[in-house]
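Every protein chain except one is present and positioned as in the full complex.
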Amino acid sequence: MMIVMREDATPEEVERILERLDNAGAKGHVSTGDVVTVIGVSGERDVIAGLPLEAYPGVDKVLPILRPYKLVSREFRNTPTIITVGGTSLGGGHIGLIAGPCSVESREQLLEAAHAAKAAGATMLRGGAFKPRTSPYAFQGLGVEGLEILAEAREATGLPVVTELMDPRHLDDVVKYSDVIQIGARNMQNFQLLSAVGEVDRPIVLKRGLAATIDELLMAAEYIVKEGNDKVILCERGIRTFETATRNTLDISAIPIIKQRSHLPVIVDPSHAAGKADLVEPLSLAALAAGADGLMIEMHPTPETALSDGAQSLDPAQFTRVAARLQAMIAWMGTTLG
Amino acid sequence: MMIVMREDATPEEVERILERLDNAGAKGHVSTGDVVTVIGVSGERDVIAGLPLEAYPGVDKVLPILRPYKLVSREFRNTPTIITVGGTSLGGGHIGLIAGPCSVESREQLLEAAHAAKAAGATMLRGGAFKPRTSPYAFQGLGVEGLEILAEAREATGLPVVTELMDPRHLDDVVKYSDVIQIGARNMQNFQLLSAVGEVDRPIVLKRGLAATIDELLMAAEYIVKEGNDKVILCERGIRTFETATRNTLDISAIPIIKQRSHLPVIVDPSHAAGKADLVEPLSLAALAAGADGLMIEMHPTPETALSDGAQSLDPAQFTRVAARLQAMIAWMGTTLG
Amino acid sequence: MMIVMREDATPEEVERILERLDNAGAKGHVSTGDVVTVIGVSGERDVIAGLPLEAYPGVDKVLPILRPYKLVSREFRNTPTIITVGGTSLGGGHIGLIAGPCSVESREQLLEAAHAAKAAGATMLRGGAFKPRTSPYAFQGLGVEGLEILAEAREATGLPVVTELMDPRHLDDVVKYSDVIQIGARNMQNFQLLSAVGEVDRPIVLKRGLAATIDELLMAAEYIVKEGNDKVILCERGIRTFETATRNTLDISAIPIIKQRSHLPVIVDPSHAAGKADLVEPLSLAALAAGADGLMIEMHPTPETALSDGAQSLDPAQFTRVAARLQAMIAWMGTTLG
Partner (left out) sequence: MMIVMREDATPEEVERILERLDNAGAKGHVSTGDVVTVIGVSGERDVIAGLPLEAYPGVDKVLPILRPYKLVSREFRNTPTIITVGGTSLGGGHIGLIAGPCSVESREQLLEAAHAAKAAGATMLRGGAFKPRTSPYAFQGLGVEGLEILAEAREATGLPVVTELMDPRHLDDVVKYSDVIQIGARNMQNFQLLSAVGEVDRPIVLKRGLAATIDELLMAAEYIVKEGNDKVILCERGIRTFETATRNTLDISAIPIIKQRSHLPVIVDPSHAAGKADLVEPLSLAALAAGADGLMIEMHPTPETALSDGAQSLDPAQFTRVAARLQAMIAWMGTTLG
């Protein structure tokens, strides 16, 4: 941390900050320039995080020097984390291909989707039993019944199941029936939920919030890892910008940035980013080319009748074509599927 | 809803959509222009919300005509909602002035803040017992002990107490000790939490998410009101933009827009919007001038030692000056405090 | 400027940077912390601006310490700049009220607008002769004929005239016929145009670009002042965000921030910010409450027939009402009109 003083700051004001740092167990290093004085701060990360020094008289601004996360950082662990579940891997050169409908709507719908996903080469099955919907009048998911259907689809296909958790009160059920727990974009900073999934032995797919910076995404992952669960898969799914041609703006640069800063694997959800089925293929190819460790793609037996996200879902035939193209690129890149 | 077909859409594609609408209990009205065909849709709001017609072949785009919320709209109730709690009112010409520290840190700190708030004219006391923090290493709040201190401060000053709820598992405690429940910006679309507070008899302060549109804020309020609790106070606290001179960008236009669209009262939190104590006064005056029903201002006995948000907190002397200025404007506007 | 080295930076990499600084005439001060080394840089602003040190091996990031502008800063001149033109003033407690149509459409239209503006208390008349339009098929303005009409309206009412310059080739004409030159939002970083108007003796209204930070606006003003023209009026007119309820998001906080950083006056254009006539009054009041030095409001004799920006234009009766309310607030604030 670097504290930049105002031009008119007094020596007493500088002194007062040094005392505060000292009391907190941190240390200040004063550099006096031609125009302003700057105080460098060294000490423990958590001590520094608790020092709101902007409020001191004479302070102009406080600039962070070190990144605020630790356990998820490249500095902490320099080899890529590989997540293995149900015989398939993701990370470190293993590309995951997660497919399935937005919502579990019925036994027939999900089983059809699951078989189509499996046949096309998907390595995991996705499907929502609890659905966060902008409108209280929209379909909210089948709940536990949806979880049971997901478990049945896993039995039928062997694909590990990824499903969203929205409420800590549903944690036991979600752990019981599924293999990977998804934290949705709207809950990326639901810190109680993050801490709760940090205590279970399940891989977590953590989606980036609509307005979250990459560092905030990594801080959210830190919440999970800090509780003991280091199996976190980060997911870029588009951020909110002024552009309305797509539902969200896929931040493709997030992939290489995350790889520089963290050892955790990162996947891309092109379906939510684009909001349109015909953009899924180019965005998926781009994601792999940029170094993503996997993709999460919405696929529905009949997108026209989907109770949610129909416009961005591929049908099984489309998914099969896209999956073949992705597998060709995975081979060209020198990586492996699953 | 208005469905715009592609230029090359076939009559069969139009027909297929009309059938789907008919099956769902809605009705389509076809207008054939020189270039494209447009289908107007009429029917129940919740039926239409469940129709993902973008996925149909031949569809170019789907344009909403009506706003997606009902119970919170001006069309549903054309008189402003007034929230009364502990003898003070907010809405319909009654201006609320909510003040207090970001976090409850100790009994002494909160009681000093509470007495200062009361003396300066505040109508409610704020203070967080459960704190959402970006870093897992930062102070997370005192929990139930903080709630008990808040209740004591209410006894001592008579000020109703506003505190944040982050987890449905804490609902009973928060209801037991406080008067008004705050849903923070990060939880604006935590739909389980919204439904939970929709079932209790407490006013709710619902803060706008960092990347939430005004209509999404109103949809979140609809979640609460739909469960039976229509005492919702909306709170504009800044949105996330590219500008870094302030912590967030206060969307001052949200005040008159919300008043046009909804009967619910709207307040402004200038402290979180600005992130800097010296912007609180001009932004508070601007909010009142634009028609806000109240303000929520962070005030701490000693901002320099605050465990959270020190940089944006006023000290008691500063708050007293600002409050006096705000009261002068409230009088000039022809409204009343509390 | 503060150079933060990577954790694995070598002493040679640090040395190489110190040499570069030395060669450029700047000076580096090394601080070695527990984790990283930081180099503080002191020297002339323009020297430092030309040093792209991020490209050096071993550098993690470069943090600016000082603001990049000089002549427009509070540090350079601590008294507010007052712009006086045609007997009316703006800045330092003098509030300007600039009104008129988006475009000059005809002699009759402009004269009617000018007389209505004058009667309601406006201190300057606005009107565009050269119009930047998103579509090449939309009305592009009357050109020099429009300038002549503006000059006639000044004769008739005594109001100084503000008009937009889009092309350096039109500078002589605009200087000949008008009193104040406006640089539009889309041209805020048209540096050739900025330099050109820096060489004439006319006040400049410089509008903030849709995606420009406050510091970039001040840098654009520095381009003008650097050429010798220090009569610059900054204009906040809304920035582009994800919110679509308004045409742009009025950044009300920009007013106090600019006042902290610069001696130049700042006005607000609520018409372009909102894009809707019924928001002009609350946003104008908010702007004054936040400390703005003036307002620029679109008014048209018959908004329904306007060739541009009809939706956000007040008609004369509406403007008269709003102007009366603004004058009441100007008095309450202890400032004066013009």
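Letters A, B and C mark the chains as written, and numbering starts fresh at 1 in each.
The rule we apply is simple: contacts are C-beta pairs under 8 Å (C-beta built on N, C-alpha and C of every residue); 3 or more make two chains touch, one makes a residue touch a chain.
The shown structure was predicted, so the numbers you read here are calculated from the model rather than taken from an experiment.
Put simply, the missing chain touches A, B, C once the whole complex is considered. Only one residue from A:Ile82, A:Leu171 or A:Met329 touches the chain missing from this view: A:Met329. The hidden chain makes contact, of the residues C:Val144, C:Leu210 or C:Met333, with C:Leu210.
Remark: the omitted chain is touched by one listed residue; of C:Ile83, C:Met166, C:Ala273 or C:Leu337 this is C:Met166.
Touching the omitted chain from subunit C are residues 20, 45-46, 49-50, 52-56, 68-69, 132-140, 166-169, 186-187, 189-192, 195, 209-211, 216, 219, 222-223, 226, 240, 276-277, 303-304, 306-311, 313.
Of the residues in subunit A, those that touch the hidden partner chain are 211, 213-215, 239, 241-246, 249-257, 260, 273-274, 278-279, 282-283, 285-291, 329, 332.
Not every partner is drawn; the one left out touches subunit B at residues 2, 4, 7, 29, 31, 33-36, 38, 40, 42, 63, 65-66, 75, 240-242, 244.
Methods note: only the chains that are shown with their structure count from here on.
In terms of inter-chain touching, the protein chains here all touch one another pairwise. In subunit A, the residues touching two or more other chains are 240.
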